[in-house]
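Only a single protein chain was left out; the remaining protein chains are all shown in position.
Here the chain labels run A, B and C in written order, and each chain numbers its own residues starting at 1.
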Amino acid sequence: MIDYDKPREACGIFGICGHPEAAPITYFGLYALQHRGQESAGISVVKDGTIVGHKGMGLVSDVFDMDLLKLLAGGCAVGHVRYSTTGSSVLTNAQPFMVRHRNKSYAVAHNGNIVNAHVLKNELEEAGSIFQTTMDSEIFLHLFVKNLSLGFEQALVETVSRLQGAFSIVMLTSRGEVIGIKDPYGFRPLCLGKLNGNYVLASETCAFDLVEAEFVRELDPGEIVIISADGIKSIQTPHAGHSAFCIFEFIYFARPDSIFFDQNVYLTRKAHGRRLAEEAPVDADFVMPFPDSGTYAAIGYSEASGIPFEMGMIRNHYVGRTFIQPTQSMRDFGVRIKLNPVHKLLKGKDIIIIEDSIIRGTTIKTRVKALRQLGIGKVHMRVAGPPHRFPCHYGIDFSTRGELIAAKKTVEELKDYLGLDSLHYLSIPGLLESTGVEHPESNFCKACFDGCYPVAFDDSLTKECLEIG
Amino acid sequence: MIDYDKPREACGIFGICGHPEAAPITYFGLYALQHRGQESAGISVVKDGTIVGHKGMGLVSDVFDMDLLKLLAGGCAVGHVRYSTTGSSVLTNAQPFMVRHRNKSYAVAHNGNIVNAHVLKNELEEAGSIFQTTMDSEIFLHLFVKNLSLGFEQALVETVSRLQGAFSIVMLTSRGEVIGIKDPYGFRPLCLGKLNGNYVLASETCAFDLVEAEFVRELDPGEIVIISADGIKSIQTPHAGHSAFCIFEFIYFARPDSIFFDQNVYLTRKAHGRRLAEEAPVDADFVMPFPDSGTYAAIGYSEASGIPFEMGMIRNHYVGRTFIQPTQSMRDFGVRIKLNPVHKLLKGKDIIIIEDSIIRGTTIKTRVKALRQLGIGKVHMRVAGPPHRFPCHYGIDFSTRGELIAAKKTVEELKDYLGLDSLHYLSIPGLLESTGVEHPESNFCKACFDGCYPVAFDDSLTKECLEIG
Amino acid sequence: MIDYDKPREACGIFGICGHPEAAPITYFGLYALQHRGQESAGISVVKDGTIVGHKGMGLVSDVFDMDLLKLLAGGCAVGHVRYSTTGSSVLTNAQPFMVRHRNKSYAVAHNGNIVNAHVLKNELEEAGSIFQTTMDSEIFLHLFVKNLSLGFEQALVETVSRLQGAFSIVMLTSRGEVIGIKDPYGFRPLCLGKLNGNYVLASETCAFDLVEAEFVRELDPGEIVIISADGIKSIQTPHAGHSAFCIFEFIYFARPDSIFFDQNVYLTRKAHGRRLAEEAPVDADFVMPFPDSGTYAAIGYSEASGIPFEMGMIRNHYVGRTFIQPTQSMRDFGVRIKLNPVHKLLKGKDIIIIEDSIIRGTTIKTRVKALRQLGIGKVHMRVAGPPHRFPCHYGIDFSTRGELIAAKKTVEELKDYLGLDSLHYLSIPGLLESTGVEHPESNFCKACFDGCYPVAFDDSLTKECLEIG
Partner (left out) sequence: MIDYDKPREACGIFGICGHPEAAPITYFGLYALQHRGQESAGISVVKDGTIVGHKGMGLVSDVFDMDLLKLLAGGCAVGHVRYSTTGSSVLTNAQPFMVRHRNKSYAVAHNGNIVNAHVLKNELEEAGSIFQTTMDSEIFLHLFVKNLSLGFEQALVETVSRLQGAFSIVMLTSRGEVIGIKDPYGFRPLCLGKLNGNYVLASETCAFDLVEAEFVRELDPGEIVIISADGIKSIQTPHAGHSAFCIFEFIYFARPDSIFFDQNVYLTRKAHGRRLAEEAPVDADFVMPFPDSGTYAAIGYSEASGIPFEMGMIRNHYVGRTFIQPTQSMRDFGVRIKLNPVHKLLKGKDIIIIEDSIIRGTTIKTRVKALRQLGIGKVHMRVAGPPHRFPCHYGIDFSTRGELIAAKKTVEELKDYLGLDSLHYLSIPGLLESTGVEHPESNFCKACFDGCYPVAFDDSLTKECLEIG
């Protein structure tokens, strides 16, 4: 049961080189990154001079077992978890993508979205390339192989120079190298760590914590690192001069225990909540998350405002893939199957509910209605981020403006639509300043809030901000 | 991955009579009771004058699909979820237990433990009965059938009079009756609700919320209710005069949104936390659950003490059944696979961690050690219940005193063993008074804390309290 | 895809005592008996003084794997394969049936049908017994346990004396005994073998061949053998004085390499074919089986008549459980999916097709039609057994006379119905004499041919032959 009120993320990646247990470590790395994608999982390793791998639909723990990991014996590995979309979920598009070329083999896993993919594909097809998947990884590998006459490193640099958009990539070669690549704007995260002297790469530092690796640093925008038995080599390709890190990683995607820009995500979310209490105070009996993703902002709001914190919606921890139709009499099925409000706590009370984002608004509307049925007092909503008014072209799945309710309604209209007594969003400056990151205005992509797209995604657009409609 | 530091509960039951969608409603009822048992699930219905059913290993949503529920068409149903034990998990012991006898059929599901089961079984075997399972339900049915010559109702009364111990039972007959039974001490919960004019039975009121039934009342100790097309009939069998409701339902088992004795579980747990703050105050930077089950008590403790509330251990929401061995380098595997402490939040801070119970203590010990490795300040633990010193003989799985660390160590010794700076438990009076229940001393079984067993479970014991060793 | 033109058999049983690899030997014994039942398979062993077992739906090789067999470590075992019926296939009815009684446990597997089951069940239910299955094994165990006060052996004898009908039984006790039982008429087979000094029991000798046991002898009608560490003990219960062995074992059920009454089944079937050639000669280009079950009779017919033998219908060896609907254009789907006639061989030829039995005739009718479409000459059918005119009440699944086409039509009418040029059956004397068994008239049950039922199956019938309608 996918929550369409939440954006969906575009994958987690992991890589390790020079460790005798590369596959199990990658398994646990992906395990810690599972929140970034639950559709499919895959691991590729170098074994006896060639790349072998396994991938399947489902969670990492469903796709792999001990026997499989034993088959994937080898010292270098890359892995991938893919996010869950509706409908088009097919094994063909699971990653890492593996190919053979001239007695060598390569495996590539990526996170992001290449905006000039169709241009590059046309070009490659003109030259006779055939494609088996719809994945950017396949395009990357076609380009890379075509560039190999320039030498291995130059081929990487040249390939990266042709790609436009958001991409963090891990690549494995049958020679036993693991390559990490971050696009020139650094849209999507990629972190470098160290485990018993071996380098590891992961989308988030929480993966290092689980495998007990030490966090070294994040890759720079446009940086390529080549990790092998000889150690690590960094190549800096041309880049933007500043970064455009997806600010939604702080707001929603990343695990609270991860770190970006030296800032802990948990503490950043609390800071958003504190700022929100300053920007949009209101009197109430208590403040509560609605129910999960705003938890840390709600704690921050409670602290700053002195209004008590409660967790008034009880989650069913065993909600799985139920395909049973509700009975005739179950009108609130869609809400109650996951969450049940605590009647005795909420009845007659004025409350502040904290969300981190509103995409379509449909689930929120239903949940507010369910609260109202309990005979609650006032319901104030505070959102720990600015309104989502623009689609993301860099890999986050809120694709069209039509789906974004904040693009269609004013805050006042939205308040009425959702059945609230008041509704306030965190301001863009409030969001940026409370991240704790220095010079936040030149470090984040916030196009979904203001329409200023760092990289043009069609011909009519050249880094200009879209006019807000 | 079973948490051996938590007691495991003995099943959830549900029943409904006279509703055209009895099986799907039972499905959702069990879905809401899933926290009471994840090992197996089963539903029996009356279809064309006979009882048919399905049961299987796993969660309700794994065991049933729409096709199965369609096969289980019928107006009366009972259902069961069973808790997860180690090793002996077998389908044979899944419930409801169904039998045929003289052109009639019966299905029985129960929650609890009959302490004179071996005596009754011997008696029945003397008379030639054979047994296929090790379940109390099978004994109940043998006795019931033997008593049928007394007439249906009297057979029920007579059967109940022979059983000693804790038992809440739902029973289905092929004539289309659903019977609910609560033992004379009312150890285990059983609630009566109403849905579109039809009566329903469930272990907890949270099941009524999901199926949108109205909560009517709890069954009385020793009460039998017979629900049929003709309405409901209540029979009061001899009982104790007071009740011995398992106080651990309030502390740990029940879902926070459920209600017993007119008290909401969430608010009761907060009250435990408040009382704990009064009984055992301590100075610290913040208070936090450790990590889940003490959440509501931690909110109460924070409120009463004014010390900020934090959630400093991040749960991996995708922890499933992983059977992958940790790698050589993963020393903290067992802890980290589920939870990761937020370094930046915790480093150098004095904290209060709130638990609701300590059974074996092994997981807690490891988690405290993991916290210490972060370079934390002082670690104070407060437990929102008294020390567990005695095994439960009424169906809760902390079977021997040898497993109960509080039976072997003083609080001071335990503090040292767990690596804490201080450790305090809630007192028994503090626990009872903060439930909000009137005359709590005569309404609860608290034998696991004080050894006063309401029902004798062996011959040498007659309702006396065990001497604390 | 069940062939409704073939009768279905009622199970294969196996037992072994005193061998360290009892479970794997039972596995292979059942493997060799798989033709007797494909619906479910089960094995029970004595392990650490108690009986444990596993059973499941499907073939022996689907139900068991090496890990399961290792769990079933123990020196004594019994096993069972169950035949495939339509609709009511449920795991509940899989065997062996296991129960506990007074610290002992028992497992029973049987082949046959107890005709007074309903009488016994009523009696037991009056006395308070409850039933979980519809299997005769459960009745056997109830009776046996009730008789245990007489002592173990006498309880067996007394129990057998109460059962009427066809039953070959293997029973396992937690003390480490394997008991073999044959009913007083010896309807169903049960053979005794020896393997490395240990006794084994099996429905057919082909099981001994696979496990490399030596065939000792068949059990006598009414014989009970008790096999234990102390060797073997035989008890002769009252019996009929003659036997009523199901002659259909020779004609169809048994594997051709098995032996009964010192006669090999393969050679017996050839002898039926030879006799058929004498009784019903006809001129033709060749004789062929139609296609499988009459193979050996066809070889015999060819030898005796000098008419060449061919195998003109080609079987698809990979026919499995296909649930795909035929396309619009596939009119002969039901026939062709399994078999394809060899056009070039058959075209314009006169042929004799050999069957061993005709139950409903529907499949045969369709196959003859398919042959006719090839432009064949004359089609003569010869059946290597007499017409089936009466249902079997002893466990073979041609239950009602309405299904038996030979009960409704004369041979002449049947010839026309099936679209044949001629049709002849083997005579009853021809069948009996060509078995090679001495005094065949007093050794076989042939009730399905002549209506003379050795054991009464309802009150109006006392061993009289039914009048042929």
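One rule holds in what follows: contacts are C-beta pairs under 8 Å (C-beta built on N, C-alpha and C of every residue); 3 or more make two chains touch, one makes a residue touch a chain.
Because the structure is predicted, anything quoted here is derived from the model rather than measured.
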item: Left-out chain, listing which of the shown chains it touches; value: A, C
item: Options C:L71, C:V119, C:M311 or C:A456, residue touching the unrepresented chain; value: C:M311
item: Omitted-chain contact residue, chosen from C:S174, C:S203 or C:T295; value: C:T295
item: Which residue of C:N103, C:S149 or C:N196 touches the chain not shown here; value: C:N196
item: Positions on chain A contacted by the hidden chain, ascending; value: 98-102, 122, 125-132, 141-142, 145-146
item: Residues from chain C at the interface with the omitted partner, ascending; value: 21, 24-25, 27-28, 31-32, 34-35, 38, 59-62, 64-66, 69, 195-196, 206, 209-212, 255-257, 259, 264, 266-267, 295-296, 299, 302-303, 308-312, 314, 316-318, 320-332, 336-337, 340-345
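As a convention for this text, only the chains that are shown with their structure count from here on.
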With chain B removed from consideration, the chain sets that still hold together: A | C
item: Farthest-lying chain, centroid of Cα atoms versus that of chain B; value: C
item: Closest chain to the centre of mass proxy, which here is the mean CA position; value: B
item: Where chain A and chain C are represented by their mean Cα positions, the distance between them in whole Å; value: 63
